[in-house]
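One protein chain omitted, others in place.
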Amino acid sequence: MLIVMKHDASAEDVAGVVHVIEEMGYTAHAVASSNRTAIGITGNQTAIDSSRFAYLSGVAETIRVTKPYKLTTLDFHPEKTIVRVGEETNAPTIGGEELAIIAGPCAVESHAQAFAIAAVVKRSGARFFRAGAYKPRTSPYAFQGMGEEGLRILAEVREAFDLKIVTEAMNEVQVDLVERYGDMIQIGARNMQNFPLLRRAGRSHLPVLLKRGMAATFDELLSSAEYILAEGNQNLVLCERGIRTFTQHTRNTLDLAVVPALRRISHLPIIVDPSHGTGKSYMVAALARAGVAVGADGLMIEVHDHPDHALSDGSQSLTVPDYERAITEVRLIHEALMPVAVA
Amino acid sequence: MLIVMKHDASAEDVAGVVHVIEEMGYTAHAVASSNRTAIGITGNQTAIDSSRFAYLSGVAETIRVTKPYKLTTLDFHPEKTIVRVGEETNAPTIGGEELAIIAGPCAVESHAQAFAIAAVVKRSGARFFRAGAYKPRTSPYAFQGMGEEGLRILAEVREAFDLKIVTEAMNEVQVDLVERYGDMIQIGARNMQNFPLLRRAGRSHLPVLLKRGMAATFDELLSSAEYILAEGNQNLVLCERGIRTFTQHTRNTLDLAVVPALRRISHLPIIVDPSHGTGKSYMVAALARAGVAVGADGLMIEVHDHPDHALSDGSQSLTVPDYERAITEVRLIHEALMPVAVA
Amino acid sequence: MLIVMKHDASAEDVAGVVHVIEEMGYTAHAVASSNRTAIGITGNQTAIDSSRFAYLSGVAETIRVTKPYKLTTLDFHPEKTIVRVGEETNAPTIGGEELAIIAGPCAVESHAQAFAIAAVVKRSGARFFRAGAYKPRTSPYAFQGMGEEGLRILAEVREAFDLKIVTEAMNEVQVDLVERYGDMIQIGARNMQNFPLLRRAGRSHLPVLLKRGMAATFDELLSSAEYILAEGNQNLVLCERGIRTFTQHTRNTLDLAVVPALRRISHLPIIVDPSHGTGKSYMVAALARAGVAVGADGLMIEVHDHPDHALSDGSQSLTVPDYERAITEVRLIHEALMPVAVA
Partner (left out) sequence: MLIVMKHDASAEDVAGVVHVIEEMGYTAHAVASSNRTAIGITGNQTAIDSSRFAYLSGVAETIRVTKPYKLTTLDFHPEKTIVRVGEETNAPTIGGEELAIIAGPCAVESHAQAFAIAAVVKRSGARFFRAGAYKPRTSPYAFQGMGEEGLRILAEVREAFDLKIVTEAMNEVQVDLVERYGDMIQIGARNMQNFPLLRRAGRSHLPVLLKRGMAATFDELLSSAEYILAEGNQNLVLCERGIRTFTQHTRNTLDLAVVPALRRISHLPIIVDPSHGTGKSYMVAALARAGVAVGADGLMIEVHDHPDHALSDGSQSLTVPDYERAITEVRLIHEALMPVAVA
């Protein structure tokens, strides 16, 4: 249930409602927007009697929630969330007017490789560097990432290039490490329903990038997001990276319709990953353009200085010139659409 | 097998190769591009010995074809096909520089409805009018279309608005009728593997719009296209209209990656249908933008003057103002990308 | 809408209700079961006012139908349909106590091949012979079937072995030919939504075998069945032959749950095709066993005397010894389950 407060409700009114909720044994989540406060109730297994709240001071209305998520919705938080990555005033944002570009190799392979690619990423105007130190690999015999040594290299990239580091954690212990070295915790597609991991990320002070699972429905994606918000972390960005279908011409099928579907009911930003979303470098630029055109808040793109020698995902990584051309093209679209304020 | 002739091969050289092919009991398909002629061989069940052709006069090389299609490929026809709909010099084209917009209601419902919507379509600058007279409906109890009376209305729309008529035929007899009243034969998703129908369309003088089946792989789409080309009709446009996946937030999942995949190996134009591709009017504009950004040659969009009263597919039809805004947006993207010559 | 008559309603009562329906401009479908008559109404675009019928003589109740099908349901026809193929008293049936086995090669290839395999099929106790004279092939260059010559061979098989002939028609003209030479019209998966073909089969005097489309939902399968019943042909058997999913270890994914789902709401018999359902001969026997265990009324199995030389689908055809072992196994299961009357 959501309790929407009146415009002129006082802080005491809000505290009063929260108090009643807690007396009932539930958890209250109060969020103040520019023109009203909404209070979500979680922890109930069954429907709550709304009459308990209707006459409390400052209450405008109560909304029964039938979906398995509440905090992710525009009902609860009517303004779009802008996630700021970093504390500084000019820290990059995702969800606002700027197009967020998160680029880098699939995995950190060496100091030299990371620095070479980071220079390319920086030069393109992107403000986020992505690279995995812990890699979820289908086979136990594939390269599993450099581990903490990789994270240390990423921390050096951050200092040298003033880029924000987005990197994956596969379990709770790895979240501790990403918090030490990185700027944004990535939860990968295979872990979208790793609920202990989601809870841990929900207690982090870092923003989180949650990738949609390969077979996740829209409701499941939002429910996983809800796990993170319910723990208190509001700095969450979603990422469409392709779903598993019968098609063979791509590794995954990029489901771009999830972007307008999300806009319609949620305040959370969403970006698109055309690299995993296609698995084929020759079509990454085309789908990156489509991602921006459909209204995404940003892109996550794999680029490698030597894709043929990449230790993982080489077949979907762009070469440096192809990456630069793709960035040029997506910026043309982003600028063309600005006047009409799409999405 | 494809036999590629030398640049300076003579008409006699070509005739000589064709003669040998026909002596072997196969069919020869010679196509002259601006700088060479290629001759496809069909009708063989097993591999053909290329040595039979290697030393014929004018032969440059022989290419063994392992895919189930040949005539649809860039190997056979290295220049992109531009389909001209109509005989007049300023007839609209699909596959060239102009962005083809095919718009209209799902079904012809009445003279008044068709004319009202055609006026909107014309005003938007679109040059094609779509509407079904024969509707493939899941239920036998749903509106099945006006039949030949609907085709007559479409012929009047053509005269009144100078719009090209694109309309569906579901069997061979209906192709006869579309040939009489329309400009382009649409073969719907449910009939993508209706092989007798494909063969009939392949013998038509009208261009064909072939929609991808709901569960069709990329190879199956091109193989169905091959049925049409193999019968002699080279004026073929493909259409991505969404595939069936596990997702629930849309009626189908628009697989935009098929556009760059097709560009890579085929000369055929391709358009995108965001109306059927999503099934939800509120996201049609977003996916239309994505379709143009990914590099499609055009769009097929449903628009209705009163979507709430449409006899079919009302939930995915745009209102007139939404349609006009969508067209404005897609043109912004088309123009923005022109200088970089994407796709 | 369905109108259920009282147990003791007279023929005049039924005629009276039918008369009112026809006056309203709709079509009435009256079906008498052992203990009541139900009258389905079709042809209406919108809901019908049930009060028009409530007080007519002999009416027990009216049932509003919200699904897009009526005649296929147990509400309308509460006893399971048993389809008899042939007029003679000992004609084989599908849907009753006997397990229907429909076996044979993918395609008729020659008189010798058809007779050799028919002998195997007859010896196994099966009573139906399947083989295609018209083959829907993905590629225009693949073997398309022997056509009418193939049908003539099938007619000879029928005479020589006393087997019922089940063979596919891909368009209306081919239905005419199957009616001349065969015993049961097969409509293939690719044509499950070829509505003109469904209507034509619905007007045939032969029973129909309708295969589920590769991407057909349960409701779509029943809606296509409804097209056939609505034209008057009640002798319809459905067939599960695998759906298209992301899996790679089989050509299709056999969706056996469709059998109990169908039993729950429909009176129509259903058989399972483990040959197309897997595409791999080594697993056909295992899935045939599963098909019988799940409660199917029969099986359709491909067997070839020389699978390695089959002109189509060799990789999924059983050898003769493997076919015979599979039949032995499925009969063991069929007999084991008889006492508990499963399904």
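All chains are identified by letter, namely A, B and C, in their written order; residue positions are counted from 1 within each chain.
Convention: a residue touches a chain if its C-beta (ideal position, glycine included) is under 8 Å from a C-beta of that chain, and two chains touch if they have at least 3 such contacts.
Keep in mind the model is a prediction, meaning the values are calculated, not measured.
The shown chains contacted by the absent chain are A, B, C, with contact judged over the whole complex. Of the listed residues A:226, A:255 or A:297, the one in contact with the hidden chain in the full complex is A:226. Remark: the omitted chain is touched by one listed residue; of A:81, A:113, A:167 or A:194 this is A:194. Taking the complete complex into account, C:256 is the one of C:256, C:271, C:301 or C:320 that touches the chain left out. Set against the missing chain, the residues C:142, C:155, C:177 or C:293 yield one that touches it, C:293. Listed here are the subunit A residues that touch the chain not shown: 42-45, 68-69, 136-143, 170-172, 174, 190-191, 193-197, 213-215, 219-220, 223-224, 226-227, 230, 244. Against the chain not shown here, subunit B presents residues 244-246. Where subunit C meets the missing chain, the touching residues are 215, 217-219, 243, 245-250, 253-261, 264, 277-278, 282-283, 285-287, 289-295, 325, 328-329, 332-333, 335-337, 339-340, 342-343.
Keep in mind that, in the parts below, only the chains that are shown with their structure count from here on.
Chain centres were defined as the mean of their Cα atoms; on that basis the chain farthest from subunit C turns out to be A. For this pair, subunit A with subunit C, the centres built from the Cα atoms lie 49 Å apart. Mean C-alpha position of subunit A lies 38 Å from that of subunit B.
In subunit A, 245-246 are the positions where the chain touches two or more neighbouring chains simultaneously.
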